[in-house]
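Pasting in a structure now, in structure tokens, and then I'll have a few things to ask.
One protein chain omitted, others in place.
Per-chain residue numbering starts at 1, and chain names A, B and C are given in the order in which the chains are listed.
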Amino acid sequence: MEPIMDIAHLGHVEILTPKPEESLRFFTDVMGMTVSGRQGDSVYLRGWDDYERYSLQLTAAKTSGLGHAAFRCRSPQALERRVAALRAEGTEVWAHEGELGHGTGWRFRDPDGHVLELYYDTEWYAAPPERRPALKNQRERYPARGVNVRRLDHFNCLAVDVRACREFFERTLGFRCTERIELDNGVEVGMWLTATNKSYDMAYAREGNGVPGRLHHITFALDSREAILQAADTFLEAGVAIENGPHKHAIQQTFFLYVYEPGGNRVELAHAGARLILAPDWKTITWTEAERGKGQAWGLQMTESFRTYATPPLPEKT
Amino acid sequence: MEPIMDIAHLGHVEILTPKPEESLRFFTDVMGMTVSGRQGDSVYLRGWDDYERYSLQLTAAKTSGLGHAAFRCRSPQALERRVAALRAEGTEVWAHEGELGHGTGWRFRDPDGHVLELYYDTEWYAAPPERRPALKNQRERYPARGVNVRRLDHFNCLAVDVRACREFFERTLGFRCTERIELDNGVEVGMWLTATNKSYDMAYAREGNGVPGRLHHITFALDSREAILQAADTFLEAGVAIENGPHKHAIQQTFFLYVYEPGGNRVELAHAGARLILAPDWKTITWTEAERGKGQAWGLQMTESFRTYATPPLPEKT
Amino acid sequence: MEPIMDIAHLGHVEILTPKPEESLRFFTDVMGMTVSGRQGDSVYLRGWDDYERYSLQLTAAKTSGLGHAAFRCRSPQALERRVAALRAEGTEVWAHEGELGHGTGWRFRDPDGHVLELYYDTEWYAAPPERRPALKNQRERYPARGVNVRRLDHFNCLAVDVRACREFFERTLGFRCTERIELDNGVEVGMWLTATNKSYDMAYAREGNGVPGRLHHITFALDSREAILQAADTFLEAGVAIENGPHKHAIQQTFFLYVYEPGGNRVELAHAGARLILAPDWKTITWTEAERGKGQAWGLQMTESFRTYATPPLPEKT
Partner (left out) sequence: MEPIMDIAHLGHVEILTPKPEESLRFFTDVMGMTVSGRQGDSVYLRGWDDYERYSLQLTAAKTSGLGHAAFRCRSPQALERRVAALRAEGTEVWAHEGELGHGTGWRFRDPDGHVLELYYDTEWYAAPPERRPALKNQRERYPARGVNVRRLDHFNCLAVDVRACREFFERTLGFRCTERIELDNGVEVGMWLTATNKSYDMAYAREGNGVPGRLHHITFALDSREAILQAADTFLEAGVAIENGPHKHAIQQTFFLYVYEPGGNRVELAHAGARLILAPDWKTITWTEAERGKGQAWGLQMTESFRTYATPPLPEKT
């Protein structure tokens, strides 16, 4: 069977924040992103290399977590095919109109309840004069401010049934699984999916509390490992809580740094070096429980919070 | 019309060398590549992250230049479709059997006479025990030797008629042109084509001497700009002639370093940062003569040799 | 004879600018420096790791060039000894009072007429609350703005008689010459002097026009070569003219980038890696004309302007 090539890339994610003003200052002043729109309770932001109008929708809400995540399809026909494939297996898909920056969003829920979206028509970002770049093959001026986020990279959700989610995305949207973790008892506790030459565009880890629909983190790409080290200092100076890193993941080998934005959502900065998945028939790497126990590439054991905390947070036990 | 997605990636290039032993020492000792096969007049080499058996075929010959360049297709059907498309417009395609590491190579000539190849079946590299990596999602051990070439990145040819070549690759193989140069007189003198999310997998520049079939350079990817700076010192110590760089290209924004291997072929090391072409409908950037005249991103003017030298070299005038 | 260890380090430089407002914006917005004082026609600035109140005095003037350069002595006694040594060989030394941030400055002219200063008492920088760093072993918060200049590194003057200047500084102040250039005809055309473990704190090159007292450039240190590459992009976006680099000097092996600030003075960013001069009896490296002709470490030939332009600029010929 030939590979499905209908998803072009992750386009944007919407995260919810109970502290919208502080979150906005974090993403502009510390992360170095640009505001490119406002509508309703949302502010829209972008990294300097995102070609679309925005890659992050920040929405004021009562709690934190994922609003939705959206993939741009490769063509109008590709979009139609994927909507049809979703419906063919009984997934409800509804049209979401009026969102800033792109045409009709066709929304649906994954098996864990996260809201996802497919779209094709989009607005290319046009920088105002003061943010026009020196080189015409770039969308916006390098800001030289804060962390200098380049572009959205991926998002990572929790799911009660990771395997079901993986199979859903493979089957309906044509994602390929590059790496995964399977416990000795056969339970799948992690999976990384790609629709591009990046080694992952999304990832799911196991929700241990039985609560569906939660977000583990969203991730932005920087241009070098040195930039991530510089970012660690920028976070330190800005009083941003660093959770893990900088270090190198064993799985996917990404160089990473995890922090919390003021609204409570976990945010990752990542750099993949020159690593790409070029093989069209990449063979999924499956990590065992024992391999996973060795920690990250250079031995770091992640904090307990990395395994337990997600957004929205669980209600406190009484 | 929907995009053609049949080419998966550049698989390998064959370069000719009149000094096979010295060239081999360069690619192993200085570039840090591994020999993974020998057959006939050829030695086969690879970077530590190339997933196929090899990415470079080094062939002893009377002169230098390109032997052939080969693209892996996305599926057997994709391969059939591309061969059919080439033949449909009258291009001769012939089966090349018996090459190390992959199935039948379907070869043809581009409008400038360079030999290209399409294939699908391939041999995944299996590292011998002493070169097995610590992390199972990697094909081979990081060598910590010389320049530590990660993987083949792209190749760059000269062509008498650049435009004709571009249109040929777009039409028959579905390559997309991300950037190009057009002189004020309308002549196209450079073009960069991609079949992946890399911003280019191949590029052609104008041959000013009317001699078809020449090679400008082949390029390998390193993991950071710092690694390219370290490579510059490694080349300096090894007596390898540095031609241009390290510096940043204005076109494509690649960080680059150009040297000559002992056989006379130009070799580039490159790092793209986190730059990817994610837009499925990327709008080709066209650079004008005036813009091109400004030099590279930070102002470097390339050496005269960069515009005039290619392999095989021109016969000396008498 | 035992080495003289009386000069502790370069403390600050004063540069003149005919465009004080634009120069100030350059040093704050682009270079990422902080204003830490104003007095008369001068604004005082600092990098985030300079421990004294300031390292750069920017003075409005009719033209560009060096105001003065000041070295902090190791102790009050060391200061007395050096003033005495200068006077002992007939150099006029005068007390300069009332300058911001330090005690009496003992000023004198080098054989080429540049004004230099020695002092001991100094004001340690105390960051206001909003610029206090997270780590108490740092003077000021890492700004994450523009180029993020860390500290002043050295200055470079032109001199009609380079040898005379070198011998003057060696004899009176105890500077050691780490590297120098001598032409085949015996003329010394460049020299690098240190009073610390840095491989140079000041350098002089030959003035070819017979005009004394000119400045070639002042230099600030960044923390990595990657930071200098990032700075090149920051300059590109800000419209700052890049003159040479980024590249690696053959002499001293410093990784460098030269630009012009709006007032016309040349400014260098530099990173030395882990290179230090630890040997107390370092043997001066003398470069020949032929060696110098090979260009910089990786082959770059500096622009013509690098050899001809200094500040204040020469009057235009009529």
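Here is the rule we go by: a contact is a pair of C-beta atoms (placed from the backbone, for glycine too) under 8 Å apart; a residue touches a chain by one contact, two chains touch by 3 or more.
Here the structure is a predicted model, which means the values were calculated and not measured.
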item	value
Options B:Lys19, B:Arg87 or B:Arg141, residue touching the unrepresented chain	B:Arg141
Listed residues C:Leu222, C:Leu236 or C:Leu300, member touching the removed chain	C:Leu222
Touch criterion as defined above, residue of C:Thr104, C:Thr196 or C:Thr303 at the omitted chain	C:Thr196
Residues in chain A touching the chain absent from view	224-226, 229, 232-233, 235-236, 242-243, 245-248, 255, 297-300
Touching residues on chain B - with respect to the absent chain	30, 32, 133-135, 141-142, 144-147, 224, 226-227, 230, 233-234, 236-239
Touching residues on chain C - with respect to the absent chain	2-3, 5, 8-9, 49, 51, 72-75, 77-78, 124, 135-138, 150-151, 153, 179, 196-198, 221-226, 250-253, 271-276, 278-280, 283, 285, 287, 291, 297
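In the analysis below, only the chains that are shown with their structure count from here on.
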item	value
Numbering shared by both copies at the chain B-chain A contact, with half separating same from different	same
Distance between the centres, which are taken as Cα means, of chain C and chain A, whole angstrom	46
Approximate Å spacing (C-alpha centroids) for the pair chain A, chain B	32
Residue list for chain A, restricted to those that touch at least two other chains	135, 224, 226
